[in-house]
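Below you will find the structure I want to go over with you.
The excerpt is restricted to a subset of chains, each kept in its original location.
Labels A and B are assigned to the chains in the order they are written; within every chain, residues are numbered from 1.
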Amino acid sequence: VEAGGVSPLHEDRYFDPDPIVRRHARALYDETRALPIISPHGHVDPAILASDEAFKDPASLIITPDHYILRMLYSQGVPLEWLGVVPIDGKPPNAEPNPRRIWQTFVDHWQFFRGTPTRAWFEYVLHEVFGVQSELDSASAPLVYDAIAEKLLSPEFRPRALFKRFKIEVLATTDAASDTLEHHKALRTVELGGRVIPTFRPDALFRISSPEWSAELSRFERVSGGTIGSYAELMRAVARRRADFKAMGATATDHAVVVPHTERLDEREAERLFAKAGERAAKVEDQARFEAHLLMEMARMSVDDGLVMQLHTGALRDHNELVHRRFGSDRGGDIPVATEFTRNLRPLLNAYGNDARFRIIVFTLDESTYSRELAPLAGHYPAMLLGAPWWFNDSIEGMTRFRRQTTETAAIQNTAGFTDDTRAFCSIPARHDLARRVYANYLAGLVARHVIDMTDASEMARALAYDLAKRAYRLT
Amino acid sequence: VEAGGVSPLHEDRYFDPDPIVRRHARALYDETRALPIISPHGHVDPAILASDEAFKDPASLIITPDHYILRMLYSQGVPLEWLGVVPIDGKPPNAEPNPRRIWQTFVDHWQFFRGTPTRAWFEYVLHEVFGVQSELDSASAPLVYDAIAEKLLSPEFRPRALFKRFKIEVLATTDAASDTLEHHKALRTVELGGRVIPTFRPDALFRISSPEWSAELSRFERVSGGTIGSYAELMRAVARRRADFKAMGATATDHAVVVPHTERLDEREAERLFAKAGERAAKVEDQARFEAHLLMEMARMSVDDGLVMQLHTGALRDHNELVHRRFGSDRGGDIPVATEFTRNLRPLLNAYGNDARFRIIVFTLDESTYSRELAPLAGHYPAMLLGAPWWFNDSIEGMTRFRRQTTETAAIQNTAGFTDDTRAFCSIPARHDLARRVYANYLAGLVARHVIDMTDASEMARALAYDLAKRAYRLT
């Protein structure tokens, strides 16, 4: 995706210094660096590509929407308003959103990102996507801003042009069950050199103790055609809606829960909980049971319609209530919790895990479960794959730990390859490049220790960069 | 154990590529590679050695009994019948057990084992035990099968001949409390160049809520001489039976529990639970309390008779009910759970952990307990040792993590060395060779960083390969 010019990024970055490992890593990376991008899970707004409008400015493009950046600067005492985040609590912000000032504030704290993946991704975006040749520091910040701002005005930096340059073969977005999918509809007829497809994420519909549940149900009723007065009707509408998503290209669903408990309720109990929700009387415990049951139901429907089921577990959302009230969700205040899979997933895996039509991809934020629970489960059940190292663990050390702790038990074939999971469109190639480097280096280490040979490594590198994600998400 | 011929295995496999580390690793491995094998815990069937019959065929020898192979292929959609596993549920199998076809099926999936210890062990068995010189792939599979099949007919590949060639000094099997020990009896008079000894494993006798409990009690009554009508009688019979095992050479007992809870009940309560079991009315909670009490009792008896107590914790057996119903246990469907030791073992360690006559070796599948709980416990209590990295963690990365996470707190002396824990007789030398290489490499890394010197490393390498296991299991 190079924009031309001389990049200050080191060609061998993230490779071990040992000359044998480095030589192998370089060779393996060279074989995978130019492969098309499969991005089967992420949060890019499809409106960006549907409208193809020029991006507004460098700050709103790459600073303000990035919760990794927000959290780090907030931890260092920088108010979120200084980074362009708009308060939603009605109280006046303590700064005007000025893109140049936001950019400068960020760059003035650049040093705090040393050793973080945010910095690695950001440098790639600067130097490889935007062709910036100078190093970033407080003095160069305004010039770099200008250079990027100028690029954003040119047709080569419009979203669709970048989509092609990034060589994206598939980009899956994540969409509420109540989403109209209008942008996906619009994109069906656009020649992008690759697909943009939705992912069915019905979480909000199942959070029956949430104050926002009724509004979500109303939205869902609007798109799914008609009043939903019972649990049975909800299930029928969900099944129809899954078919709509599938018709629009979706190959997967996505489900986020704090605790991955799974348990089938009887129909009457499910109806009772739905009725309680309708009366706005559902408690947190009611929701927990409803969600546990709905995971079973989503698995059952996946057996029928073939949509791959993704499970993202263990993030306690909006831990910081002050930040949540003032700025809303996704501002960097989500914190992981310890997660149990062996007992929690047992009912679901016993019901559907032996069925070749079913596929479930499980993501965790709790690394202690890699070798203890998830690799053994994925290394046994035909239907289960282990999702890529996620979020905080989508990093050089995090991906390395993941492979070291899962390959010996689950092999790479029981994992789902790489997913970038980003909402920052321009960082997509940055994240894939980092992953391809890290995996090349991991495999090079195995070759150097004679655990595998270069023929093995070559196929595995390609699998990790491309094949596994495509197969896991049924994108062929 | 080389069978002659040129092995395609790299002489420096599993060693770091850094030239200093590699040089030290090679030197340390050379000092330990030819040491006799101490195998103080495993699941080899003593009948193999007692009968000394030729092994039947390559598939039933090294494919069908290996639950690591079964789980991996099953996860990739291969039916267990294709691997020779016989259904026990009365329904017809979906494949005839044909050893050549089983072998070919396995080899056709050989690539899935890249980077797994199964592959490393298997390659050793092929090339070092059976002297196969060609690489294994789908095309060579029939030839390799023939080569091994031919070897199996020759006297040099009979079990006892292999036992001698493997240089096994001690091989401990694992035997139910109700086992007649007839094969061990027979082996007492056979010259093997080493000992085969039993290990007392009474678990089934303590699982009072299991439907199989009565049958096990009956079997136990038969071997222990008389009806057992009370808890007190059970305890007396267990003590006598331990003496029988000891007379047959046993130096250890083995106990598997999911949760290592320990708690002494009063005699009346223990009698009440036993009576409840007799009426087939014992619940899961009753069994949990009975087992917690029995661990205390087994420790008490170990103080008396000197048998080393092994505790294997944290495996949820038969997670996959479909596989369990159709094929029985040990088919690759056991999954670890998070395990707590600090509070659970406290009663037992307070009662017996300061007693020099007592020794308990604790195994875990939960790596998060290495540095947090087990190394601190083993690094304090005189009676406790930390068992070798077990099962899923008995691997290159797993053993390396184990030593890195335990040595600084517990030192190697508070660990029990290496145990191969295998039911695959031919893989015994493969597993010891892998461990000796990995530990040589671990120590070489310490020498290269000047944490220890080569004199230290040399003694430690020998300890890890031989001395520690011998001392831990009182095999001198």
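One rule holds in what follows: contacts are C-beta pairs under 8 Å (C-beta built on N, C-alpha and C of every residue); 3 or more make two chains touch, one makes a residue touch a chain.
What you are looking at is a predicted structure, and each value in this text was computed from that prediction instead of being measured.
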Full count of same-sequence chains in the assembly - 2 placed in this view: 3
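Methods note: only the chains that are shown with their structure count from here on.
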Intercentroid distance (Cα basis), chain B paired with chain A, Å: 40
Contact set on chain A toward chain B in their complex: 18, 20-21, 338, 340, 342-343, 346, 349-350, 353-354, 356, 368, 371-373, 375-382, 384, 404-405, 407-414, 446, 448-452, 456, 459-460
In the complex, chain B residues that touch chain A: 10, 12-18, 71-72, 74-77, 111-117, 120, 316, 319-323, 332-338, 365-368, 392-393, 395-398
